[in-house]
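Every protein chain of the complex appears in place save one, which is left out.
Chain nomenclature is as follows: A and B, assigned in order of appearance, with residue numbering initiated at 1 for each chain independently.
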Amino acid sequence: MTTQRIKFYQTGTYTAGNRLLDDEARTVQSRPDRTNSLNSGHRACQGCGEALGARYAIDAAMRAAHKRLIAINATGCLEVFSSPYPESAWQIPWMHSLFGNAPAVASGVAAALRAKGHDDVKVVAQGGDGATVDIGFGCLSGMFERNDEVLYICYDNEAYMNTGIQRSGATPPFARTNTTQAVGEAPGNLLGTGKNVPRIAMAHGIPYVATASVADLHDLEAKVATAMGMKGARYIHIHVPCPLGWGSDPAHTMKVARMAVESGLFPLFEARAGRVVDRTKIRRKVSVERYLELQTRFKHLFEPCRNDEAIAAIQAIADEHVATYGLLESEGL
Amino acid sequence: MNDKPFAITLDPNSSLANHTGNWRTMRPVYVDRLPPCNHACPAGENIQAWLYLAEEKNYEAAWRRLMEDNPMPAIHGRVCYHPCETACNRGQLDQSVSIRAVERFLGDLAIKEGWRVPCAPSTGRKVLIVGAGPSGLSAAYHLTRMGHRVTIHEASDKVGGMMRYGIPSYRLPRDVVDAEVGRMEAMGVTIRLNTKVEDLDAAIQEGGFHATFLAVGAHLARRIDIPGFDAKRLLDAATFLRSMESDSPIKIGRRLAVYGGGNTAIDVARTAERLGVEPVIIYRRDEAHAPSFKEEVAEARDEGVQFQWLRSLAKGADRTLTLEVMELDEHGKPKPTGRFETIEADTVVLALGQKADTAFLRNVTGARLRDDGTVEVDEQMMTGHPGLFAGGDMVPGEQSVSMATGHGKLAARHIDAYLRGARYVRPHGHALATFDRLNTWYYTDAEQSKQPLLTLARRRGSFEEMVGALDQDTALLEARRCLSCGNCFECDNCYAVCPDNAVIKLGAGNRFAINYDYCKGCGLCAEECPCGAIDMVKEVK
Partner (left out) sequence: MRAQIEGSQAVAEAVVLCRPEVIAAYPISPQTHIVERLSRMVKGGEVGRCQYLNVESEFGALSVLIGASAAGARTYTATTSQGLLFMAEAVYNAAGLGLPIVMTIANRAVGAPINIWNDHSDSMALRDAGWIQLYAETCQEAADLHLQAFRLAEELSCPVMVCMDGYILTHAYEPIDLPDQSEVDSFLPPFSPVQVLDPSDPISIGAMVGPEAFTEVKYLAHRQHLRALTLVPDIADSFEQQFHRESGGLYRAYRMTDADTVIIALGSVIGTIKDTVDELRDEGIAIGCLKVGCYRPFPAMQLRAVLESVTRVIVVEKDLAVGIGGIVSADVRMALNGLPIPVHTVIAGLGGRSISAESLKHMVRDARAERLSEPYFLDLNMRVVDEELARRQEERQAGPLAEQLIRAVKAIGTKVV
C-alpha cells in the first residue's frame, strides 16, 4: 500500500493516532472531529467488525469529500442495526432501498447529482458480501461497466449474517455456516467454490479496486481517500470479522482480521484499471492455523481430530496469495 | 421534518436515544500500571513518565520529572548498572530501551543549559549529613528542595564518595560529578570538605541540627595476606583507585595482578591498562560465575586485560605469584585441586570488597552495628537513636550508586516527616505492567540505538570517557522506543477501535473516558490497547 510507514515514531505507525504524530499522519479515526458517520446507539453485536469497518470507511470518505457525501446501503446487518424505526445511527444523508440494488440506486443518485450540477457531492454505496457478491452482483457489474461515479464498499463477513449465518459466494472453504454445516463427508463449505469479486471488479477495467481490512486502519483509510480522489466506478472490499457468525471472541475482532492478513488468507492490494499496482506486505507472517483457531466456524478442522488435509488446503490458498501478490517481497511489484 | 414520510424516514443521530450500555456484562476501566523499569529502579525513578516527556522533545520537563527522584542523572546515565533495562518489557520484543543513555542525554543537556531546581520555602530546620557520596548528596538535595537547611560533613578533600574514589574517570568524568554536585551547592547545600566526623554528638550540637543522616559509605577494604609477597606491593582496590584522584598516583610497575572477580576488579585492571601496565585478573571461579557484568568483562578483554579464571592466590615470591588451579563443585563453589602455576607480577591489587567504617558510632546510644560494620536501620531508615538516620553502603543490603541514591531520597522523605513530627508512609503502588498485557503489534519495529564507544587505540594511555553520548535525534528515537507499559500514551487506539463510539477523547494530555451509556463491553479497546492500560472488570448492576 502507498501509506508511508513512519519509522521515526515508534508507536505512531500502527496505532490509530499518537500525540507525537503530525496531524496529517494520524488516522481520521484518531481525530476528535471525526464525523462518526455511524453513531452510537446502533444495535450491532458486541465487537462487530462491520460496524467498525463502516465507520472507518465512511468517516474517511466524509473527510475526503469535505462532508459532501451521500451513502446508499443494501439490506443487511449494517442496514438493520443502524436504522430500525424510530432510530437512525447515521449522521449523513443515507438511504436503504433493497438487498440487491444498492449499486444501481447509487448510480441513480450520481446521475441525479450530475443532472443537477451538484458535482461537489460524492456517492458511496455499501453492502455486505451477500448483497455484493451474490444478490446485487448484476447491479454491481452494471455500475462498474458504466463507470458510474460511485465508490462501492463491500463489508465482507463471509456469510449471510443478518439472516442467521448462511453461506454466501464469499464464504471461505471449510467454514461452517448454517447451510454448510460441519457434517457429512466434506464438512463445512466446499473447497473450490466461491468467487473473488475484487478480481472480477478488476476485470471490468474500472479505475480503482482495493482490498482492505479493519485490522489495518491506516491502509484502509488511505485506500478510501485514494478512491475518493478518483473519478468513475471504484470498489473497495473490506474484511470485517463477525464474532457471532465466525464464533470468535468479540474482543478479538481486530486480532482475527489481523491474522487473516498476516497469514496471507486475506491479501491487501490495490489495482488500477484492471492491474494490481501495489500490495500491503505481511509484517509478521503466521500460519493459517493462527487465524483458524480463533474461530469456532473452523473448529471441526481441529476437533475431534485434526484435519491436516483441510488445513493444508487452506494454507495452500494463503501461500498462493503470498506468491501472487508478493506479500513477503521487500521490493515493489 | 413534518413533511417527511412517517417511520420510513428518520432524523439523523436519533439512535442516541438507544442506550446500548445496558447490554454490558464487562466494563472497560482505564488503569495505570507500574512499568517494570520504574519497578526495578533503585533510585525510584518514574522512568516511563520522564521518557514520555522526552518523547515529546520536552527535554527540560523530562529532566525535571527525573529530578523529582534523582538529582544526578548525568552521573547515573553513566554509571548506573540499569536494572531498568534488564526489566524493560521491550527486551522481550527486540531489545530493551536504552534508558540509561537517554538519562545521560538529559543530564548532560541540563548541565549544558544550566537548568536549576527550585526549593520550597525554608522550614527553619537543619539537617546534618555525614558523607558526600551518592546517598548523602541525594538526601541533601531532596531535603533542600523540601526547604530544610542541609550541611554535609565530608572527610575527603573532594565530594562524590565512591563516585569519585571508586569509579574510574573514563567511566565517569569528574567534571560531570562536579557539575551535578555544584548544582546542589547552588541550591543551598553546604558541604564541608576535610571534615571527618569523629564525635557525632558534638557535631550535631555544634551545628544545632534537628536531624542527622549518616551516609559514610564503605571504604574499608577487605584484605588478605599473600605469604612471601612484599606487603608494600600488595594494595587494595579502594586505595589504588583513590590514589588515581590524587596528584601522585601509586606506582605499580609493569605487571599487575588484580585479585577478585567483581566490577571493581575490572575497574582496577582497566585503569591499569590505561596507565600502560599489563593487568591480569585472577579469580577463583570461572567467567560465568564472576559477579562482574559480562559487558565489562568483554570490554576489558578488548582492551587487553588478561584473565586467569579458576585460580586462587596461594603464595608469592619476589616478582612471582603462585596460583592454585581451582575447579567448581556442583553448587558452583571453587575447590582446590592441588595443581599450581606461577605468573609474574610487580604489584597485586586486592579487589575483594569493602565495608563501612562505622567505628564512630560505637558510642552513640541506640545505634546497633553488625559484625560487617553496617548499621541497622528501621523501616524509616532511622537507627536506634532518635533523629539519626542512615543509608547507602553503610547499611545492610545491595551496594551501588543507584541504591545509595535511592536511599538518600527515601531517607529525605523520612527525615522530612520526622522533622514535621509525622511519619512517611509509602503510597500504595500500582500493579505491575507485565509483558503479557501488551499488544505489541502496534509498536513499530525499531532496534536499540547504540552509544558510540571510544576506539581501542584511543582508550590506551588515556582516561577519556569511553562511552559516547547519544545525539539529540538518537536520544529522541530511543525515548520513543518506550512502550509506555501500563500507562496510556494517547495512541487513540481505544477511541478508534470502539465499534460503538463509546470512547470519549478528552484532548491532548487528558487521555480518554468511556461513555458507559453506549459501551457494550465487547473488550476490543482493552484487547487493542498497546500498553495494557485498560482492564475489563465484571459489571455490577
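By definition in this document, contacts are C-beta pairs under 8 Å (C-beta built on N, C-alpha and C of every residue); 3 or more make two chains touch, one makes a residue touch a chain.
Every value quoted in this text rests on a predicted model; they were computed, and no experiment measured them.
Colleague: From the touch rule at the top of the page, work out which displayed chains the omitted chain touches.
Modeller: Hidden chain, whole complex, touched shown chains: A, B.
Colleague: Of the residues listed, A:Gly100, A:Gly127 or A:Pro172, which one is in contact with the missing chain?
Modeller: Looking across A:Gly100, A:Gly127 or A:Pro172, the contact with the absent chain belongs to A:Gly100.
Colleague: Tell me which residue among A:Arg68, A:Arg283 or A:Lys299 touches the hidden chain in the full complex.
Modeller: A:Arg68
Colleague: Return the single residue from A:Asn18, A:Ser88, A:Ser168 or A:Ser263 that touches the missing chain.
Modeller: Considering all chains, including the one not shown, the answer is A:Ser88.
Colleague: Give me the subunit B residues in contact with the hidden chain, please.
Modeller: Missing-chain contacts on subunit B: residues 1, 3-12.
Colleague: Can you name the residues of subunit A that touch the chain not displayed here?
Modeller: 67-70, 72-73, 79-80, 83-86, 88, 90-98, 100-101, 104-117, 121, 138-139, 141-142, 145-146, 148
Methods note: only the chains that are shown with their structure count from here on.
Colleague: What is the distance, in whole Å, between the centres of subunit A and subunit B, each centre taken as the mean of its C-alpha atoms?
Modeller: Chain centres of subunit A and subunit B, defined by C-alpha means, are spaced 50 Å apart.
Colleague: Within the complex, which stretch of subunit B touches subunit A?
Modeller: My answer: residues 7-8, 10-20, 23, 55-56, 441-444, 446, 477, 480-484, 489-493, 495-497, 499-502, 505, 507-509, 515, 517-518, 520-524, 526-528, 530, 536.
Colleague: Which stretch or stretches of subunit A touch subunit B in the complex?
Modeller: 5-20, 26-27, 29-30, 32, 36, 38-44, 46-49, 51-52, 55, 82-83, 85-92, 217, 243, 249-255, 258, 284
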